[in-house]
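Input: one structure, supplied below.
For this depiction, one protein chain was excluded, whereas all remaining protein chains were kept in their positions.
By written order: A, B and C. Residues from 1 in each chain.
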Amino acid sequence: MKLFEYQAKEVFKNGGIPIPESKLADSVEEVVDAIETIGLPCVLKSQVLRGGRGKAGLIPFVRTIEEAKAEAKRLFASEHNVKRLLVEEAVNIEKEIYLSVTIDPVAPSAIIIASAEGGVEIESLAVNDPDKIIQEAIDITAGIQPYQANDLAFRLGFTDDIAKQVKKVIFGLYNIFSSYDAELAEINPLFITKEGKVIAGDGKLMIDENSMHRQPNYERTRDYYDSDMEFEAAQEGIPYLQFDGDISLMCAGAGLTTTVYDLINYEGGSIANYLEFGGPNYRKAVRAMELCLQNESKVILIVTFGTIARADVMAEGIVDAMNRLKPDRPIVTCIRGTNEEEAVRILKEAGLDPLYDTEEAVQKAVAIAKGEC
Amino acid sequence: MKLFEYQAKEVFKNGGIPIPESKLADSVEEVVDAIETIGLPCVLKSQVLRGGRGKAGLIPFVRTIEEAKAEAKRLFASEHNVKRLLVEEAVNIEKEIYLSVTIDPVAPSAIIIASAEGGVEIESLAVNDPDKIIQEAIDITAGIQPYQANDLAFRLGFTDDIAKQVKKVIFGLYNIFSSYDAELAEINPLFITKEGKVIAGDGKLMIDENSMHRQPNYERTRDYYDSDMEFEAAQEGIPYLQFDGDISLMCAGAGLTTTVYDLINYEGGSIANYLEFGGPNYRKAVRAMELCLQNESKVILIVTFGTIARADVMAEGIVDAMNRLKPDRPIVTCIRGTNEEEAVRILKEAGLDPLYDTEEAVQKAVAIAKGEC
Amino acid sequence: MSIFIDKDTKVLVQGITGKEGSFWTKHMMELGTDVIGGVTPGKEGQTVAGKPVYHSVRRAVAEHEADAAMLFVPPRFTKDAVFEALDGGIKKIVTIADGIPLHEMVQIRAAAASCGAMVIGGNTSGVISPGEAMMGMFPYWIDRVYKPGRIGVMTRSGSLTNEVTAMVVRAGFGVSSLIGIGGDPVPGTRFAEMLPLYEGDESTDAVVIIGELGGTMEEEVAEAMADGSFSKPVVAFLGGRTAPKGKRMGHAGAIVTGGKGTVEGKIEALTAAGGLVAERPRFVGDLLKELLRR
Partner (left out) sequence: MSIFIDKDTKVLVQGITGKEGSFWTKHMMELGTDVIGGVTPGKEGQTVAGKPVYHSVRRAVAEHEADAAMLFVPPRFTKDAVFEALDGGIKKIVTIADGIPLHEMVQIRAAAASCGAMVIGGNTSGVISPGEAMMGMFPYWIDRVYKPGRIGVMTRSGSLTNEVTAMVVRAGFGVSSLIGIGGDPVPGTRFAEMLPLYEGDESTDAVVIIGELGGTMEEEVAEAMADGSFSKPVVAFLGGRTAPKGKRMGHAGAIVTGGKGTVEGKIEALTAAGGLVAERPRFVGDLLKELLRR
């Protein structure tokens, strides 16, 4: 679960990492109020989960109250679903550092990544000038050792007081990474100010989905999703991605669903939605079909090849869903796996024409979507 | 630092280990008050740091209020320096378990020790019937794993609900051991009650002296010492043990001081006090001699063989102490090590007759103590 | 013949009394797997499919020799169960659990390495040597997928494995050993770490890898092929060629992998190392034939 910047910064602050003075605002009026405390110039930071906010113009720097009002209005009205702005003091930046903690799956260990050249171009730096990226493996059981934070600070080129502050930030960030069961804890940029202070300019914190039971402070509200449909699906625990094509996928298993997605593209089709109802969701055919029907798709393509999920149970679910929902568009099925003979019987009885070959099913769905059959 | 039972039990309680209902009382009146809450029969547990309290009659079981008053009076007046009684409910004991966590220096690891046959005879059980002692090594970095607590509970012969409770106590005790930097965390006995509850009957918690900076909750008050002298010495950071013989030791280094102690015994002498002023205390000669002079000893024996502690500095300290304190008894010195020539000069100038051989010095001190010279 | 497990591998089942544990234990035995017993704390004295249940791994291994542990244990208890198996001296562990906390999976992999053990999973159906033995949950009765043969299969996926393996079988081949590495970001064992076993297995002629976008496991296989440490033919199918850039791990993930992880990059690496990558599951069989003909 990816937190919003303002949430990540709250965590950072509580973990001893300095952050700029800031106030959250969810209207132009609140932005004006916030500026009374924060002062001008300041930065209006759109609280959206997508990356590349700067390049998309979602973090304007404003010098006057008029400019602030205009920009706030623009952002709240934008297509980017901006619900909140973080009004943040403008900092006198001397230098920008990159700092993050994530998992190295090969080692396996946690890994701290840092660069004296922080900012938006860090990823291309990693490819083009990898020597400028500093890495330090951390034993996840023993945790970070002081000498490691020391060494990182020195390798970043700092000494004296700045080194001490940076060391404290590294320690803090690692401990947050650890106690929040994070996939990623990132500060980019970490500002070194002209006044010699070390302050987190941005904050990214992604909590491991499998550890959310240990992180009860965060609930996935609608804010975390790009669309109502994705939010609804997530409430059901159904993996779902929204697109705007013609074919609704209703498949089982991430790998197979992704492959069907590829095959549709190869055949010149387009996808309305990605949906998995496999694994523990294999009894949720009704809910899955309901989600598909909310799309303006032309056909629903159902492909499964179940292991534990029994084919006959899925077939029953599909027939049940059809009876209840009376779908207004054709359904193509390709259901294989345990008890598939029974599944075929059930589907045929319901008037469907079950297929056995994934590519055949894909081709048929694409043809239907194109109005070719 | 060894905590009092009532302190250890407070820690246990906060760590999720059930303890009997109890109240602390520091007078006969408070004992009576406590019994109003606790009820009768109950146990009056003397809060002293020595072991073997039961055998010494310091944990009487009382059935009536009169008996309680009489026993409380006896305990407060006893030679055992009883300042507080823990008035504790009497528990219906079905079974007594031994459980502790300590360090295994060889492994090296923490080690949980348990026996289904708890109680006062656990130590002889360890020698005579070691199979009845269960041990489980715990990696001190990774901490205790649930399966280890499980396995211990089963090896103790428990299943079902009692196993679950015992497992929880094991977990709790290990985590206390870990977070309190303990040398030892011990519950002996751990009661299994006739009602099927698992309750800590006693509590022992010894905090590592070298980790006291992480354990700010405990201060070494006078209560923790057998004598005023030992308390005073501890305030100065001077290792000191009180005896009642004729020779005051004022030596440097635990090993050498212990050896001098042995040699005095071999020569038929007796020790008034054990005192080390070596290591970081080698400039504390005045304070050390003051402590020695508070004893009714007949002679002060000073033996050192310094490495970092410079002999001349110690000699100067001794002469300074003599000038200030005007000791009323003979002083025998045997000061060797770095700058010993200068030390000898200083001591001679002060009218002493410095010796160079430990045994010679010991023999002279014993002779003086016996009035033979 | 087979790798990881065969008829003689003595398997201890942790979580044997649970619904899935008991169900699949019976199926594992049906296929020929030598299940020697199981573990469920508090259930010692019971039996499942005629096999004894013990309180703990230690008590089980005190009574029986055990080469491998099959875990039917919920994700939050998996770390403990793996640690218990390792402590019991077991060197082959398969865990099907889907949802193991990421940081715990790192600890599991590290602990296995320090014990010289191999953990397969989580988030996998397990390991099967068709006709011989199985640890996990495979519908081995579907013989157009689980036909014995001489092709090794390694996979990060579930349903897709059935899809692809069916194509291998349709092309006239069968499977020697199928290893479900699992779909988690930190699998206990990585593709490349299985290669030495396939390399040394006389009954495996070629290996099919079922991968997908993300991570560097396929690139590591390419490295082993390129440096000669793996010499058998490799055909890969990779899902996600046309996938949109989804939710990403931010900069750090890309930095750790040094820009690796795209399907294009994987195809390039595998092809450069002499492997063939099938664009569609259907093509896997033909590519196998092509490589084996060389």
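The rule is short, and it goes like this: contacts are C-beta pairs under 8 Å (C-beta built on N, C-alpha and C of every residue); 3 or more make two chains touch, one makes a residue touch a chain.
These numbers come from a predicted model, not from an experiment.
Across the whole complex, the hidden chain's contacts among the shown chains comprise A, B. Looking at B:105, B:216, B:351 or B:371, the residue that reaches the missing chain in the full complex is B:105. When the full complex is taken into account, the listed residue touching the unshown chain is B:256, out of B:32, B:70, B:234 or B:256. Residues 142, 145-147, 150-151, 154, 159-160, 163 of chain A touch the missing chain (whole complex, contact as defined above).
On the side of chain B, the interface with the absent chain consists of residues 2, 51, 98, 100-106, 108-111, 113, 122-123, 126-127, 130, 133, 139-141, 178, 181, 183-184, 186, 188, 204, 206, 208, 210-211, 213-214, 241, 243, 251-256, 258-259, 261-263, 265-266, 278-279, 304-308, 336-338, 340, 358-359, using the contact rule stated above.
The rule is short, and it goes like this: only the chains that are shown with their structure count from here on.
The touch graph of these protein chains is complete, with an edge between every pair of chains.
Taking A-C and B-C together, the chain pair joined by more C-beta contacts is A-C.
Taking the mean of the C-alpha atoms as each chain's centre, chain B and chain C sit 56 Å apart.
The set of chain A residues that touch two or more partner chains comprises 141. Each of the following residues of chain C touches two or more other chains: 107.
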